[in-house]
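There's a structure below that I have some questions on.
Note that this complex is displayed minus one protein chain, with the remaining chains in position.
And then chain A:
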């Protein structure tokens, strides 16, 4: 059976069931459409580099790969490894700044 790469997926049946989008969904879409999400992502990347978080995570990954061997590690392993530590070690100031930005955005977007 030959699949065309350009064929868009068939419309989801779930949409017809009138499923209510959650608030999280709505906010996410608003963020993406206005381009704010990209800006926030870029800001977050900058902040996490500045405070050394990225280097810490990189070091963790390196250590893991050294232990396990280069060919025995997958991206999924690494994501699994650093996700809990990464989430826990984001500095509070960075969290606060991002939250403030999102709050400001939501107020201006008049949700």
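Convention: contacts are C-beta pairs under 8 Å (C-beta built on N, C-alpha and C of every residue); 3 or more make two chains touch, one makes a residue touch a chain; residues count from 1.
FYI, contacts and distances are computed from a predicted model.
Q: Among "DNA-directed RNA polymerase III subunit RPC3", "V-type proton ATPase subunit", "Ubiquitin carboxyl-terminal hydrolase" or "Small ribosomal subunit protein uS9m", find the name that the UniProt record gives to the complex chain excluded from display.
A: Going by UniProt, the chain not displayed is called "Ubiquitin carboxyl-terminal hydrolase".
Q: If the hidden chain were put back, which residues of chain A would touch it?
A: 3, 5-9, 12, 14, 19, 24-25, 28-29, 32-33, 36, 38-39, 41-43, 45-46, 49, 55, 71, 74-77, 79-80, 101, 104
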